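Only a portion of the chains appears, each positioned as in the full assembly.
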Amino acid sequence: MNKKLKFGIVVFPGSNCDADCLWALKDVLNQEAEFIWHESKNIKKYDCLVLPGGFSYGDYLRSGAIARFAKVMESISDFANKKNKFIIGICNGFQILLEAGLLPGAMLHNKNLKFICEYVNITVENTNTPFTNRCAKGQVLKIPIAHGEGNYYCDERTLNTLIAKDKIIFRYCDSNGMITDEANVNGSIYNIAGIMNTKGNILGMMPHPERAMIKELGSEDGRLIWQSIIDYIKKS
Amino acid sequence: MNNYDIEITDEILKEHNLNKEEYNNIIKILGRKPNIVELGVFSAMWSEHCSYKHSKPVLKKFPTKGKYVLQGPGENAGIIDTKLGIGIAFKIESHNHPSSVEPFQGAATGVGGILRDIFTMGARPVAILDSLRFGNIKTLKTQHLLHGVVSGIAFYGNCVGVPTVAGETVFEDSYQDNCLVNAMTIGIVNKNKIKKGIAKGAGNPIMYIGALTGRDGIHGASFASAELTEENQKRRSSVQVADPFMEKLLLEATLELIDKNLVIGIQDMGAAGLTSSSSEMAYRAGTGVEIDIDKVPKRELNMNAYEVLLSESQERMLLVCKKGNEKKVEKILRKWGLHAVKIGKVIKEQKFKIYENGKIVADIPIRALTDSSYKYFPLKKQKGIKPEYLKNININNDDIKVPDNIEEIFKKLISSPNISCKSNIWRQYDHMVQTNTFTLPGSDAAVINIKGKDLLLSTSVDGNGRYVYLDPFTGGMIAVAEAARNVSMSGAQPIAFTNCLNFGNPEDPEIFYQFQKAVEGMAYAAKKLNTPVISGNVSFYNESPQNAIYPTPVVGMVGYIKGKNKRYVKQYFKNEGDIIVLLGETKEEIGASEYLKEIHNMVKGPVPGIDMAKEKALQKTCIEGIKNGIIISAHDISKGGLAVALAECCLSGKLHNEKAIGAYIELQSDIRIDALLFGETQSRAIVTVKRENLLRLKRIASKNKIIATEIGKTGGDRLIINIDWAAKKYSKKLNLDLNEIEKLWMTGVNEYV
Amino acid sequence: MAKAKIYITFKDGVLEPQGKTVNAALVKMGYKNIKDVRIGKYIEMEIDGNNEKIKKEVDEICDKLLANPNIEKYDFEII
């Protein structure tokens, strides 16, 4: 049962959290993980793909807009349609998934128009997922954000569907788990910090779990997310 | 066909910042009159920016050697050894003038430049620091500059993925027309992969990589060396636009080239672009270069040799590889979406030879451009004269009335621009990327983990222009001492530093005096602390017609925390019930303080004295106490004195994901209250220990001849300071609500960014 | 060689913070008669090809890359 999982971390030109994800998975959690170049097509062997944070193509047009046309993205929908395959997009990775239409909605500039790097609190809204099964419902996780365009937006119909189908996974909250306007750092609709697709195998989130892996960095809560995926895949 | 053989008039010489004597020397060097291209090349290379013609003799005073120094000044960056197989490369650089003109792009390209200086050495950048100075924060101009500069730094550093982990932000009227933007980068390099800017091996190709050459910043080098007059403000075409995405690609490609051993020498094209990079690389190798202007990749139409040679377009590098390896180099660049173009070759003859349309358009001995010992090199033997203003600059403490509204004064200080919290600045910087930032901004020094090694780096950037203005020598000493002190507060041994010397016009003997004395003070402190200078930068002409800036040397210190358990501490109180100890003595010093400026509106000396032996002993005490696990938190006392330092110890846990913790303090004193609470006596620190470790700390302190005074206990949600003057049978109490002072601390600067 | 001028704006109902902030700043600067500010993109492209083909292509490019149909709309002209 100690078989290691295979994580593939996609490197786009301008990705800059790729090495952090590798460290989190390989060095901290002792899994198999390697980089996948954005032009690669061969992604079948991985259990889980990670689209890391950064500034793919400088985020020059819109964050994630150009990266979604990378060659590797052509195989990604196929990958996602297979059984027992998972994708997690973090920050810029989330933005790419939105641009690619693999998750619904879009990102706007943070409401204060500034880049924000700090620890935030998020509640776990749904624990019945491959990404959060290690968490308790309503649990408050302390995980940093670092983005200028993380103000999640979707139209009302989409929002209602997300709510109805329980696809909102994380929401910005205060340290007591209260969902308040003040805790909504970037102005996201409904305080959304992370969502999942209908099938339940693609997660997009703005906070960086790979930055909350050891206590010296301020929190170990990020492990819960990775560990959930690992547990889930091992069990199935 | 361009005609460069134009008559060199006085007008043209003036435009090129060259005087008659220099011009005559050029004629002697060439044995003929220069054409306009050659004149441009000389002008750029002999500008203050590239030649260091005023500063070089003075800079010789710095100690630059030591057991940790792998690479001293003279290269793109200095490197220190860790004795663990890796070197730490770092350097600081100014981008003052460009940032004054165009704050966003100026600051952004400043970060870009210093990042390139690091990765050209083969080092991967792991941290950025920024040292910023502006005028009065209440003015719209300052707010505009502050906003632009901070967002420019954020834009660049965040995109490239290097954390901006520490800095300083100062507001003082003397910077109203000349803001200072200094940026520092630290990188780590495998010891056997260190690369230098050398063009070795005649016949080897010179390859150009990175962004295309445009007309950006032409005259940039001479522009940066001229006083910023209104007219210069209008020369807006020389603004360079930053492209951090290109930088990120260049960074990865460069490190891959070096990793695959394809690089003989490499240097970024900084000030004076292609001209300085190629001639410096040749000079260091004792070779020459031959470059074909037609081959240089250009962004704009009809660019001539003059423009191409002097362009300061950003994100470009020059590389020399072994002949035959061109294809391999190109392949790696292609992978990163970039191109490498062969634009020339290394030649044996020590000359700078430029061709355009098959014709030679510049032919200059390399040494004439780069070697300050060369006969005709325009080194200036400037003399300093003690400035008039220094004769009457000191006050007598007795002239200042002892105030009694101490709580109000405290509140005013804690919310003043120079003391209040800068969290809204660093919140815009990604200070966590690379997952190594163990101590986030908001402590004396940032602590950076080096994965896979028993090593942490600690770093801080510090300067105090006001001190240096009031007493250049002492101020220079304190700049070094404070940077080292901040680093040692984290538990690290300061190892070496880089420095950026921001001054006014060096041709003014009084400014030159400030420069000389400040450097002497810094050099003295460096020797005493055993922290050599490994790199640096000089920025002169920071003055407007109204005034020169305060002489502002900025010190970027790097220290090591070694050992398996990598013990380090932060500045804030960690637990309730810990014992608070004051290390060092408080003297009756109020001169030069933030208190004197903010409350009495006076910029007067004397600057607090500093005894370097005491300073070293204080640092040693802290380092030892932390290493042994005795000291739980440590914070030095600087701007705002003891009271402000205590408040910072109470509050700054909140910046690090922990809570604020109050304190109950009892002070026995025989000096006046304002000096006691707000004076800036040097070589002091506030540390906390567990009750059972107090004696051990006292032993370490007394061994080092440092006075350790138990002054209170942590806990509660107030900062209470009880002061007792036994001799005068008098006592006084400050009782402050942490929530209230936190709010005040968060104004001052945060509301403007 | 033709030139395309492309205008990208946010869809109605999308609360784009940039426009709002600029609007507030302008009112604060004294321009009280400014009622609504919307910030979008203006893109110029040089393209080779015949007009019909170009039109189709530009439309495609806008739809696929330049605008995000979830939040933005676009308009263009070829000259």
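Each chain carries a letter (A, B and C) given by its place in the written order, and its residues are counted from 1.
Criterion: contacts are C-beta pairs under 8 Å (C-beta built on N, C-alpha and C of every residue); 3 or more make two chains touch, one makes a residue touch a chain.
Just so you know, these numbers come straight off a predicted model, no measurement behind them.
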Taken as a whole, the complex in this structure file has the formula A x1, B x1, C x2
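The rule we apply is simple: only the chains that are shown with their structure count from here on.
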How big is the gap, in whole Å, between where the Cα atoms of chain A centre and where those of chain C centre? 29
Could you state the distance in Å from the CA-based centre of chain B to that of chain C? 41
Chain A and chain B, separation of their C-alpha mean positions in angstrom: 36
Given the complex, residues on chain A that touch chain C span 61-62, 65-66, 69, 98-99, 104-106, 108-113, 151, 153-155, 187
So in the complex, which bits of chain A are touching chain B? 13-14, 16-17, 19-20, 23-24, 27, 53-55, 57-60, 114-119, 142, 144, 146, 148, 208, 210-211, 213, 216-219
Mind pulling up the chain B residues that touch chain A in the complex? 151, 154-155, 158-161, 243-246, 248-249, 336-337, 426-435, 437-438, 440, 449, 451, 656-657
